[in-house]
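Left out: one protein chain. Kept in place: all the others.
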Amino acid sequence: MGIVVQNIDRADLALIDRLAECGVATIHEAQGRKGLLASYMRPIYSGARIAGSAVTISAPPGDNWMIHVAIEQLHDGDILLLAPTSPCEDGYFGDLLATSAMARGCRGLVIDAGVRDVRDLAEMGFPVWSKAVSAQGTVKNTLGSVNVPVVCAGAAIEPGDIIVADDDGVCVVKRSEAADVLEKARTREANEVDKRGKLASGILGLDIYKMRERLEAEGLKYV
Amino acid sequence: MGIVVQNIDRADLALIDRLAECGVATIHEAQGRKGLLASYMRPIYSGARIAGSAVTISAPPGDNWMIHVAIEQLHDGDILLLAPTSPCEDGYFGDLLATSAMARGCRGLVIDAGVRDVRDLAEMGFPVWSKAVSAQGTVKNTLGSVNVPVVCAGAAIEPGDIIVADDDGVCVVKRSEAADVLEKARTREANEVDKRGKLASGILGLDIYKMRERLEAEGLKYV
Amino acid sequence: MGIVVQNIDRADLALIDRLAECGVATIHEAQGRKGLLASYMRPIYSGARIAGSAVTISAPPGDNWMIHVAIEQLHDGDILLLAPTSPCEDGYFGDLLATSAMARGCRGLVIDAGVRDVRDLAEMGFPVWSKAVSAQGTVKNTLGSVNVPVVCAGAAIEPGDIIVADDDGVCVVKRSEAADVLEKARTREANEVDKRGKLASGILGLDIYKMRERLEAEGLKYV
Amino acid sequence: MGIVVQNIDRADLALIDRLAECGVATIHEAQGRKGLLASYMRPIYSGARIAGSAVTISAPPGDNWMIHVAIEQLHDGDILLLAPTSPCEDGYFGDLLATSAMARGCRGLVIDAGVRDVRDLAEMGFPVWSKAVSAQGTVKNTLGSVNVPVVCAGAAIEPGDIIVADDDGVCVVKRSEAADVLEKARTREANEVDKRGKLASGILGLDIYKMRERLEAEGLKYV
Amino acid sequence: MGIVVQNIDRADLALIDRLAECGVATIHEAQGRKGLLASYMRPIYSGARIAGSAVTISAPPGDNWMIHVAIEQLHDGDILLLAPTSPCEDGYFGDLLATSAMARGCRGLVIDAGVRDVRDLAEMGFPVWSKAVSAQGTVKNTLGSVNVPVVCAGAAIEPGDIIVADDDGVCVVKRSEAADVLEKARTREANEVDKRGKLASGILGLDIYKMRERLEAEGLKYV
Partner (left out) sequence: MGIVVQNIDRADLALIDRLAECGVATIHEAQGRKGLLASYMRPIYSGARIAGSAVTISAPPGDNWMIHVAIEQLHDGDILLLAPTSPCEDGYFGDLLATSAMARGCRGLVIDAGVRDVRDLAEMGFPVWSKAVSAQGTVKNTLGSVNVPVVCAGAAIEPGDIIVADDDGVCVVKRSEAADVLEKARTREANEVDKRGKLASGILGLDIYKMRERLEAEGLKYV
């Protein structure tokens, strides 16, 4: 505790932006179904779809001091990601912090705790994925750390990892795997265009994916 | 496990459509307050109000193979209803399956588990009531069954039962009781028009329902 | 149980209206971070921001008889607040009760239980903060009390206390403290205008709040 | 609601007793992994292992009137099983009802709600599996039904079905399938004796179950 | 925040001890089914049955500083009762604090948060009712208050109120009502002796409480 790592490696922003376009479900599949945060992490408003480099915060329960420290470390295209050191639903973050973060180029917040001023945040277009909405304020008394590895909502995240978030939830992509994941995601998308057309025309997945034989082998009975 | 019932009886679509118009709260009251699914079943977007015949799916946790099998069994006006054999929040269903289900006339999905691609589903107008939103994918390895009796979110449901769903939740109506329930629901609605007018004019429920005497008999004290 | 207190003291409506404008997060801070209801109390639709005098209801689980009794006690500008005597998620309240409450000048409902007809309530513009949405109906068999002290979602509330509610949740302000809280809230708001401008221009909270020295004293290390 | 079915079919007590000896995990496997109640159903004390014929109770939330009605329907070797009509954690049952039930030959209680007097119940040797322990009392105001089909903790149960319960939880066996399930359970037990000996001697499941080839075929890599 | 009330009124210890003997379920009934704490408050070991005067603590999340302050305020026969100002499961209390509290005559702890060293506490015979068991430590940075009114696990509690706790949970009795509650509790107990004997002999509650007529009037049907 009490450490701020100032220089972290980040992925290329163009790559990050292309990951955002793919969306969480596709990215999660493309990287072998890993890196998903717990499903209790919900967006405060619908329709946002973002990606960015994680500036991580490890903070004590009910203490948001480190968010101020973290904002100084933000680069354009970053996402703040906060994990409390023990479970907490307090409202660590509101419209003032969002104003400051946006001024530093921040694209959004992922927080395994609470957030407040959610109507203001929606009006500002600052997306947040959180465990709770709570007006409960926090103190500024105990150090935490910035840009250290954290576990957030069940996922292990290192600073500079790429966070992808949309209405389906939040996923983390390892920086070293990002280019490969993007390529696989795009291949998936291309494949899906064709499949979607067939399915829309009424052709069954049973036939497209040639499942009938294996279902029969497994013993499926039609009665 | 491993059974697909192909021919199930369904209620008349005109009857089903009239049940949809009544909405869940009225239908639930009209049939004696039974058949409601647990309140954790929430719509992925607001405003949908549907009814349809249940094509039921009993599926293993984290395995959506049987949804492909079930889609072949869909008739126009049906609703897919999936109950996992043990608790699971994985995203069994997304936009490709919805495309396929819509092509077969499906009106929506009720799933005691997770769903993904929720923004796409909203744009497609394919309503879902689910326990969770999750990008977590599933496998296709273990058989389940289609059109067998299931317990979904605390309610016992048989294939061909009528599912009614709106922003208040999800309710099941037994096929054999549907006509009777509809009649009672309509009677309720008619009664409510009159009551709503009186209440809007400021007349109290205490007087409309003649409660004062019974409250006094029970010992209510005004101080 | 079985008591209705008819004459309760209320704060001035002009004062109440100004509290509503401040919003829950600001009010909660201004009164020293007390009085917040549990974060599971969520609005049935976004965007409402209200305040009013609490007409409290202590009701048995699954029994909404006392709501009818409470509606007679409503004055213009009041908010109904219901706490069940043991945990319950049933739908105590729907569009008919809302019609009646609105006719009596009620501004909304705060209920540590369930609500139904939520689409109708949204269309009527009658805001509700609840623990659950549920079509499950209730009976009218057992007395409760109206305008007695209750604990609702973890907060102690007396009749005539001021309830403030918006998208961030629900907060209670003691009547005797309301004027003082309002003044502090307004001071906070005034201070925030200035801070918001600075933060938007890119000045850091670390500098505005002069945190660097204390962080160093606590041992924060930049690496 | 408001129905008491007096004559229900029960399985043979000798058969029921043999099912009890097998325990929940074995029975559940033997019948194809169905019929398990939700894992939140926990015993109030460790070590009980029972089976009996279900006398079912469908009761309103917070109302235990029907338990008195059900006790009259008990035969020697029965188990009371209560499902509330909407979620409730109140303490429906305590030492007086247990005294009465035991006098009628009842072997235990399975309740998807709360229970109280748990220390007394433990001393009496009356086992209970419940969702909660709660001293919250209930009323006797609203009818429910006895010996009707219910859904209890996610499982569909008919009166006369066999309930098996131990420290692993609660499972229901259909009366018509009980003899077959028992036979399969005993076969499992016999097989397990042999396996247990091999495993205790250090032989691996990988070899006993001949898994190595299939693991390799699926692509498992040892590094 | 930041207040310690030093002189609080307490009920007579002999009275308190007799309340303990009655147990939570009986006391809760005797006082009209009020004052019960939420059912998630569970004992760390079975079999303890205590009562005492509440020394209340309002503490920030993750900060146990005020427990040290509260221990100085303990009198013989008191119970520590801690409510965090926002939800928290950290382990505020362990064997050292218990050693100190016991030396001051404290009978136990009721805490709407976490506790640790539970094996040691059991060996010491220091009973605790808590929301969680957690080894997570706390800091000593932020003031709270001692002997102020709190809401703990859903119940409003004032310093000097009598806390009764056993395996069924925790209940609060207002000091001013304690003598009356005790009398009613004893009457209940006396009545129960007679009823228990009748029930044990096989006489039904239906007959003892003369329920048959009212059940018939409500429409109960035996089929």
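Labels A, B, C, D and E are assigned to the chains in the order they are written; within every chain, residues are numbered from 1.
What we mean here is this: a contact is a pair of C-beta atoms (placed from the backbone, for glycine too) under 8 Å apart; a residue touches a chain by one contact, two chains touch by 3 or more.
What you see is a predicted model, and the numbers here were worked out from it, not measured in a lab.
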{"item": "Chains in view that touch the one left out, judged over the entire complex", "value": "A, B, D, E"}
{"item": "Sole residue of E:13, E:133, E:179 or E:211 that reaches the chain not shown, by the stated touch rule", "value": "E:133"}
{"item": "Option from E:20, E:38, E:54 or E:71 whose C-beta touches the chain left out", "value": "E:71"}
{"item": "Touching residues on chain D - with respect to the absent chain", "value": "23-25, 28-29, 33, 36, 39, 42, 46-47, 49, 166-169, 171, 192, 195-196, 199-202, 204-206, 209, 211, 215, 218-223"}
{"item": "Residues of chain A (touch criterion as defined above) contacting the omitted chain", "value": "1, 32-34, 36, 38-39, 85-87, 149, 151, 154-156"}
{"item": "Residues belonging to chain B that touch the chain removed from view", "value": "60-63, 85-90, 134, 136, 139, 141-142"}
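The rule is simple: only the chains that are shown with their structure count from here on.
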{"item": "Shortest walk length in steps over touching chains, chain A through to chain D", "value": "2"}
{"item": "A-B compared against C-E, more contacting pairs", "value": "A-B"}
{"item": "Whole-Å separation of chain centres (CA-atom averages), chain B against chain C", "value": "31"}
{"item": "Rounded Å distance between chain B and chain E, as computed from the means of their C-alpha atoms", "value": "42"}
{"item": "Euclidean distance of C-alpha centroids - chain A vs chain E, Å", "value": "42"}
{"item": "Per-residue overlap in chain B, given as positions that touch at least 2 other chains", "value": "33, 36, 39"}
{"item": "Arrangement of touching chains [line / ring / star / complete / other]", "value": "other"}
{"item": "All pairs of touching chains, each written as two labels joined by a dash", "value": "A-B, A-C, A-E, B-C, B-D, C-D, C-E, D-E"}
